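For this depiction, one protein chain was excluded, whereas all remaining protein chains were kept in their positions.
Letters A and B mark the chains as written, and numbering starts fresh at 1 in each.
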Amino acid sequence: MQAGKLPVARRGVISRRLSGILEPYLYVSPALVLIIAVMLMPLILGLSYAFRDIRILNPFSGGFVGMAHFQTLLTDDAFFGALANTAWWTFGSLLFQFTLGLILALLLNREFPGRRLIQALVFLPWAVPTFLSGLNWAWMFNPVVGPLPHWFTALGLMDEPFNILSDPDLAMWGPIVANIWFGIPFFAITLLAALQSIPKELYEAASIDGATTRQKFISITLPFLAPTIAITLMLRTIWIANFADLIVVMTNGGPADSTQIVASYIFTQAFRRLDFGYASAIAAVLLVLLLAYALGVIALRRAMTHADS
Amino acid sequence: MASIEIANAVKSYGAVDVLHGIDLDIQDGEFIVLVGPSGCGKSTLLRMIAGLEDITSGDISIGGTIVNELQPKDRDIAMVFQSYALYPHMSVAENMSYALTLRKTAKEKITDAITNVADILGLSALLERRPKALSGGQRQRVAMGRAIVRKPQAFLFDEPLSNLDARLREQMRSEIRKLHRRLGATSVYVTHDQIEAMTMADRIVAMHDGIIQQVGTPIEIYDRPANIFVASFIGSPAMTFLEGTYEIAANGNAGVRIADGALIPVLPAQGATANQAVTLGARPEHIGIVGDDKGGIPARVDLIEPMGLSTLVHVSLAGNPVKIFTLDRPDFAADSIIHITFDMEKIHVFDTKTQLRLPPQSEPHTAKTA
Partner (left out) sequence: MNLSGNSPTQKAIYWGSHYLMIAAFVVFALFPLYWLLKVSVTPNDILYTEGVRMWPSRTTWENYTFVLTQSNFPHYFMNSVIVAGTTAIVTTMVAAVTGYSFSRFAFRGKVIIVALMLITQMFPLVMLIAPIFKILAPLGLTDSLTGLIIVYTAFNVPFATFLMQSFFDGIPKDLEEAAMIDGNTRFQAFRRIILPLTLPGVAATLGFVFTAAWSELLFALMLVSSDAASTFPVGLLSFVSKFSVDFGQMMAAGVLALIPACAFFLLIQRYLVQGLTAGAVKG
């Protein structure tokens, strides 16, 4: 071949291969810079606070204290109470958000007159600022200005109208109900999207094979939804565990710490007691617990899918 | 228009080599068809010519200039995609004029070019439509029009007809051929359909496992396949293969002894030695059905496939399926025994080990590309 003698056409200084290698990094760089500067660096800085004495009002603080915060944490009953409350808050909210979200998605997956409008309306709570919905729900639970206690009394659930937010045994239900209200649309939207991507032929084939509605749901719908359900449940668990806004606004952790979750406890330590060192130590523990949970779920899923195949 | 030279082109993804040193010269104005099963590397090669894939090593030149370093946009080539890849948000006219607009061609020139091409392809009435409002065949034409309008150095086709139904595909085959004759443009056409390769190509490039197996005119490839792969891939209904051993009689006659002991006479093959393991290849039209007393080899009838013009008789010979083409309308019962003969002038002997064809001694030595 005479190819060696042929002239070589070039454009630009950087070789085609090099620019091909660089191009994707160019595209992700703005996002990467932002995430590193505004999330990763603060995270590392925050983790370092966990080993230091940082109290805003104390000018002599700032020193290195080693594991002292973590040792305090081990004997902090309020923290362990908050840990138990976090589990209760997270799974209580999640169970209802998911179940109701799935039912709503199934209802919306059928064509009926006015479906679009209905869909827009039932998804609306997601757009409501959380603190506003917190204030509003707190208001609605108040027997003086809210209808809910009166309805509960009429239904025989209460002897007389009272505010559940001031009852340590029931207070957690307040933020949970508000959270359910706020969170149903998320599950409904993701599950509806997953439902709509199931090929219609599968249901037709199953009908021809003589499957009943229930059988079709179990053998087609659920398996197709399973990956979406697994990933959204995992992400949502973490998100809810970190989600303190509603509790801070509605009960501020009270009464008597009965609604204090770890995330709101961090908030209290940091911004009410201004003890950032201790707050960071708690946050670090929460982050580790959540990471462990996520890795555990992923490992479990991998083990299950491997067992399948 | 321009020639395309590919010299020792290699493509690898990490440790996996997809193309192993491809050498190919495409003449100016030639219509080349790259054919092979999926995964053979034909589309990768085409995309390397287009500049959509990097070349791991080697050179590709278009019109005498090495283009390895050029972006697709600087290579002055046009491509017709399998999915057509029409811009959904542009009208037919906008789709066809897009490349010219990017080159800042004068408005009147663009209009002229579009009118002209739309005329050739019968798209004049559809210019204002969006691709969504077109049938599959019409979209295919727009994709062709988009390529033609540009008057590129070369046309690249990536399985452009595989989304069309059979009748339309047949029609477009001849239309593309006619267009090529009219425009005289260098064309590289990728397909897995050997009929498209046979009917359209000036030269066929048969590929398998990232290696060019054979380059030649359709008739060369059909009549003198370089190896078992090419012989089996080209031709429909496919060639029959029978494994056996090569035998030479005292008088110099040669034959292949197959599993049930029958001897099929062949022309003495170049380089074949006695008792060598060989594979006999026979196209359906080179096997005949003879009367019971004419000395044929007995075979059992499996199935009769009437195809209208002809009939395909499927038989078993020593446990091997054999297909026989006939213009007669035989009505053998299934499982009946018939006798068949092989046209010794036309059938092929392959070395079972190397898979290469052992040409008859009477055939002139040809330079092999494989």
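Please note the rule applied: a residue touches a chain if its C-beta (ideal position, glycine included) is under 8 Å from a C-beta of that chain, and two chains touch if they have at least 3 such contacts.
Note that the structure is a prediction, hence the values are computed from the model and not measured.
**Q** I'm checking contacts with the chain that's been left out. Which of A:9, A:135 or A:170 qualifies?
**A** Checking the options A:9, A:135 or A:170, the one contacting the hidden chain is A:135.
**Q** Would you mind spotting which of A:8, A:35 or A:67 touches the chain that isn't drawn?
**A** Residue touching the absent chain, from the options given: A:35.
**Q** Touching the absent chain in the whole complex: find that residue among A:70, A:88, A:123 or A:173.
**A** Residue touching the chain left out of view: A:123.
**Q** List the residues of chain B that touch the chain left out of this view.
**A** 50-52, 71-73, 75, 77-79, 81-89, 98-99, 102-103, 146, 150
**Q** Spell out, residue by residue, where the missing chain touches chain A.
**A** On the chain A side, contact with the omitted chain comes from 21, 23-25, 27-28, 30-32, 34-35, 37-43, 45-46, 49, 54, 100, 103-104, 107, 109-110, 112, 116, 118-133, 135-137, 139-140, 142-147, 150, 181, 184-185, 189-190, 192-194, 196-197, 200, 203, 207, 213, 216, 221, 227-228, 231-232, 235, 238-239, 242, 244-245, 262-263, 266-267, 270-271, 276, 279-280, 283-284, 286-287, 290-291, 294.
In this section, only the chains that are shown with their structure count from here on.
**Q** Name, in rising order, each residue of chain B that touches chain A in their complex.
**A** The touching residues are 5, 7-8, 23, 54, 59, 61, 64-71, 74.
**Q** Note which residues of chain A are touching chain B in the complex, please.
**A** Checking each residue of chain A against chain B gives 1, 3, 6-11, 15-17, 20.
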